[in-house]
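Structure record follows, encoded as structure tokens.
Removed from the display is one protein chain of the complex; every other protein chain stays in position.
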Amino acid sequence: MDMQPLDPAMAEFDVQTDEILINMGPQHPSTHGVLRLVLRSDGEVVTEVTPHIGYLHRCAEKIGENVSPRQWIPYTDRMDYLAGMNMNLGWALCVEKLLGMEVPEKARHLRVITCELNRIASHLVAMGTYGLDLGSFTPFTYAFREREKILDLFEELCGARLTLSYITVGGVTSDLPAGWLERCEGFLQEFMPIIDEYHAVLTSNEVFIRRCANVGVLTADAAIDYGCSGPVLRGSGVDWDLRRDGEPIYTRTYEGYRFEVIAQTNGHYPQDEDYPPVPRAAVLGDSWHRFYVRMLEVVQSVKLVRQGMDFYRRAAGSCGEPVKLSQKLPKGEAYLETEAPKGQMGFMVVGDGSAIPWRVRARSSSFCNLSAIGPLCRGCLIADVPAILGSLDIVLGEIDR
Amino acid sequence: MAEYLAQYITPPWLAYLLVALVQCVLLLAVAVVVAGGYTWVERKVAGRVQDRLGPTRVGGRFGWLQALADGLKLLCKEDLVPGSADAMLFRMAPYISFCASFSVFLALPFADGWVAQRLDVGIFFILAVAGVEVFGVILGGYASGSKWSLFGAMREAAQVVSYEVPLALCAVIPVMAAGTMDLVSIGQMQTGWLSNWLVFHDPFTFVTFWVYFTCATASVNRAPFDLAEAESELVAGFLTEYSGFRWSIFFMAEYASMFVVSGLAAILFCGGWNGPLPITSWLGLTADNGPILAFLGNFLGACNFTAKACLGMIVMVWARWTLPRLRIDQVMTVCLKYCVPLAAAMLLGAMLWTYTWPNGLILKSVRLLPAASQTPAVSTASAPGAH
Partner (left out) sequence: MDPSAILQRLQDRFAAAIVGAKLDVIDPWIEVRVDSLPEVCRYLRDEPELKFSLLHCITSVDYFEPDAKKAAKVDWQPHLELVYHLSSLVNRHRMVLKVMLPRWKNDRPGQLPEAPTVSGIWSTADWHEREVFDLGGVIFTGHPDLRRILCPEDWVGHPLRKDYQMPDEYHGIRVR
């Protein structure tokens, strides 16, 4: 939407109103943390959005230059704190890439199980908070009800609920406790029917569709141009998922697993007869599609967890030995991106022959996704800003690092 | 009552004053109890909608005293006025809102004749005074000196002023069917069976009832039309800078006006204090059988009326915790593109219907009271200035 009047002469006869600058955040209910958006608005119409980030900057990269890779694992938990497992995995794999390590079969399946569970948890938060952003409180409680059960499983597994540090360089820190697989299966069984409830309360809700269909349309080219990834990229119809298209060291983790990459190609989502239909008002790349992709990915993750549990039961051997803290890193550098729930989380490690990395880098998916908010919000209404921001599903811990 | 007392108390105005005072206190109690009780109901209903329990601790198993505890907490909070606020207007705004929504209770009949001021133009009075509530909100938003508050206030102004139009149109339709603007008479008309309720008067009033309810929800700022607060967009809208007691006064005003619009829906469409079955007349609880039985009948009626109003409020809660919020342009679209034309069409239809079948099509059941064609009887409680 272009807010400039077509004919400059028209503006003179129109009512002249002053633009105002509004600070949305850093303390605001729907900025998902400490994000500050400066809105330049003419009444309800937003003409410009300038994000200011850095309120949660904790010098993670600098810290990484002073600790050994395994000691940095807890810092990765605190990046995307809604998906600690996926952050752990990204960093662990990156260091393993530099070290040229392979993890045992059992650890590989444990990684898939926990990461996909964490992906479900993260997408549930995204769904619930998106409901909040649109003024509907109830989906949030529904989402957190199920997420709690996942966190309970994690707590049983490693003692932590958010800052997990479970996956580590060289494998995972511990094997599953007795009976965990049964409880996990029990959770999946009660979770699957509830997904329909989520669809009823949001996805196919008429008000919800009106609020987010055709709002914040991000074309595929723009999404790639801004380096968007994850559901934001796939919501624009780009069939790209690092679990399938990533580097071999990462895709090897998912070897033998069958899952669909959720993206609309040729006007259809994979297995779209099972899910609520795409409303006519929705445009590919809008907030509704981003939301929908997440909802469908949850089902794929459930499938992956189930497969992972089957593989795990059949796998023999240990679940990996964490590398020693004094493990020397070879000279050289390795960069690896993994498919975290929010998008592609990249880590880079530069080794100099000592046990402490020379340089550590974290490339955050939310960072790139958020950078697209300026053009997305141009000309929208104030109420659309939370709707667009929520559909990007950012976590400030990851953006500010 | 006042006339009766005036025979014994001199000067007579003192009697009127005393009666007015008693009525005010009673109604204030109603308003506050409604607000307090209603917060509890809202928490409980919201809890159940969201698959949780709601309050369970304060005051016993069901958290009966939660509202009281909240009220105490709010009273204990610091009364903050932001530095950039216009202090006088900021302090005044909640009272304006509350006074407006409280004054409406004066003309709201709880049962046959149980009304503080029986007015010939009761419905007109209610709509007019309830509309004043928005001034408190606009003032509060403007005086807060915060942009978020200002946005909330402007939204409220745009929304409420727009929704007054279809709301009034909807209210006119039952008035037309009844032939009077006196709420007590409208209530009396619907005595008897369910089929006497104005919502079943003709197809047009039936549709109007739903339009009315939508507009009423919007005009009292309840979700999905709560754009003035819109916590995910405007922090808390016009309430952003309010805290403690002043906040709770706004809050009470909101609940009071919810009760009023729901009560109005009950009177205009759903038989007012009359149940679906003429139980009071079966039991003989009418004015013909003496004042005590009449009082009992009226008491039942008042309970009935309150129950209907509460049901309306619960539907509002149910909608609030189910639906996402609309956007401001969508709210205006709903009003101007759907509600206003629909209400206007219903008005036209109801007019033609009433003209064609003045006595209604559906067979009327036993009428216990004279129809609305008669001049409404002067209520015992009405003050001299009412006519």
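When the chains are written out, they are named A and B in that same order, and each has its own residue count from 1.
Please note the rule applied: a residue touches a chain if its C-beta (ideal position, glycine included) is under 8 Å from a C-beta of that chain, and two chains touch if they have at least 3 such contacts.
Note that this is a predicted model, so its numbers are computed, not measured.
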item	value
Interface partners of the hidden chain - shown chains only, full complex considered	A
Sole contact to the chain not displayed, among A:Glu48, A:Glu156, A:Glu260 or A:Glu333	A:Glu333
Interface with the unshown chain - residue positions in chain A	53-54, 57, 59, 61-62, 65, 97-98, 222, 224-227, 238, 240, 245, 247, 332-335, 337, 344, 346, 348, 350, 352, 358-359, 361, 363, 367-368, 371-372, 400-401
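Quick note on the criterion: only the chains that are shown with their structure count from here on.
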item	value
Rounded Å distance, chain A centre to chain B centre (Cα mean)	46
Complex contacts: residues of chain B adjacent to chain A	46, 49-52, 147-148, 151, 154, 223-224, 226-227, 230-235, 321-330
For the chain A and chain B complex, residues of the former touching the latter	20, 22, 28-30, 43-44, 131-138, 141-142, 145, 201-202, 205, 207-208, 210-211, 381-386
